[in-house]
Structures are given as C-alpha cells and as structure tokens.
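Report on one structure; see the data block that follows.
All protein chains but one are shown in place.
Entry: chain A
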Amino acid sequence: MSLRIVVCVKYVPDASGDRRFAEDLTVDREDVDGLLSELDEYAVEQALRIAEASGDGAEVTVLTVGPEDAREAVAKGLRMGADRGVHVEDEAVHGSDVMGTSLVLARAVEKAGFDLVVCGMASTDGVMGVLPAVLAERLGVAQLTLLSEVSVDGGVVRGRRDGDRAAEVLEASLPAVVSVTDQSGEARYPSFKGIMAAKKKPVVSWDLDDLGIDGGDVGVAGAWTVVDAAAGRPARGAGVVVTDDGEGGRQLAGYLAERKFI
C-alpha cells in the first residue's frame, strides 16, 4: 500500500503583529491576524519531499486543530501541494493545553489513517515543542524528533538529530511520528498551478463527536495546567545610546567595568 503521511499544522497569531492574552488568559486567537506557523511549513515541505521520493502515489494529509480561521492553515498546505485536508473544529477545544491538543490530534490522525506523522519543531506561539513526543506516546509509535534531515526508505524512517553534545543519526520502522527543524530545507512557495488545484482538493471537518472525545477532557476545563496571571513585561528602562566618535569601544569598556563585568 502506498505511504500515508499526515502533517500536523497549526494556525498561529502573526509574530510580527500584536500578540496577547484574552480575558480567560488563553492566547487571543480572535482579533489578531493569523497564519500557518512558519515552522510547520518545514513539516509540509518534508512531507511533500518524502511523498515525491516514494514515487508510489503516497498521500499527504494536512491536519489542523483550531477555530474557524485555522482552515487557512490547511488551505496553505494544500496550495503547497498536499492532497487533502482535515480541520478539527469544536468550541470545546478552546484553551486546550498540550495534553488536550495531543489527544485530539491522536484521534484525528488515527481516523485519517497514517504510516508517518510529520510535525513542526514547535509552535511559534506556544513554543513548547513537546507535542510531537506526546502525540507519539498517545499513538504508541516510534518518535524521531527535531530532525534536520529526514528520509523514508522501505518502511524505515531515518533522520539526523543535532543535539547539544552530538549529531545522531536515528532510525525506526514505520509507523512513526517525526518533527523537523527549520534546518531541514526551505519550504516551497505555492505555484500558480498549486493554487488553482488546491481549490478542488477535499477538506473534511470533524468535531469531537466524530473523534469520540468527551468535551470535558479537552479545552480549558480539561487542561491539566492553569494560567493564574499574565502580565506585559515592563518595558526595559530606556538605556543609554551613544554614537561612536572614535572612543565608543573604550567608553563601552568603562560601562562594563562599572558593572563589574571586567
């Protein structure tokens, strides 16, 4: 059977805009501009490359869990070249932590059918970077995370993980969950043909009932953590800015000496 790849993509608030918290201390996703997380574009890219290399009609599904607007993250994946989309949308999902989100994603991935799940390295809003590991645990399959290179050959996935102390080459038999870093290779821009074709690609919407999940297990109610307070970081006190007049380096040394750094 040909390879079934599911890419998990997240719709996030634009980092160059004003990001903030809503009144219930969840990330405000309503009144801010969003987009497909740039880090998940790398995941779509690697999924497409793996599918192209497999040459036997591998199918790439883009999957997102999020509010109505999140559909745009799926649409972007389809324009890049994925074959079909899944959008899980349910009021009850609002405010989920990684445990809730991973539960929804696990059920959705199972329902879609998969040999390989490809994730980004981290969300650009939450930046926990742990969802892929938790997803693999919930699915009971191998995890190869934070890969800067990845390939699939003969039912085995192989990748390079650049750790703190060593660069490791890892491998595992499918099924597996991988996550890829922004070192894995530039993501393609959608072509005109891709943009036109995407309009005809199937996108299904599922809610929690479709996935057999109890609303109480996810969202704010089902979260295993709570945010008690969120405060804007006080602006750093206006610093000293001097223009170099030939003595800038020495003056800076004086500043550092005053602060006992020298």
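One rule holds for everything that comes next: a contact is a pair of C-beta atoms (placed from the backbone, for glycine too) under 8 Å apart; a residue touches a chain by one contact, two chains touch by 3 or more; residues count from 1.
Assume contacts and distances are computed from a predicted model.
Not shown: a single chain whose UniProt protein name, out of "ATP phosphoribosyltransferase", "Aspartyl/glutamyl-tRNA(Asn/Gln) amidotransferase subunit C", "Electron transfer flavoprotein subunit alpha/FixB family protein" or "Cell shape-determining protein MreB", is "Electron transfer flavoprotein subunit alpha/FixB family protein". Interface note: of A:Gly55, A:Gly154, A:Gly212 or A:Gly232, the residue touching the hidden chain in the full complex is A:Gly232.
If you put the missing chain back, the residues of chain A touching it would be 15-16, 19-21, 25, 39, 97-99, 102, 121-122, 124-125, 127-130, 133-134, 136-138, 140-146, 148, 158, 161-173, 176, 181-183, 223-233, 236-237, 239-244, 246-253, 255-257, 259, 261-262.
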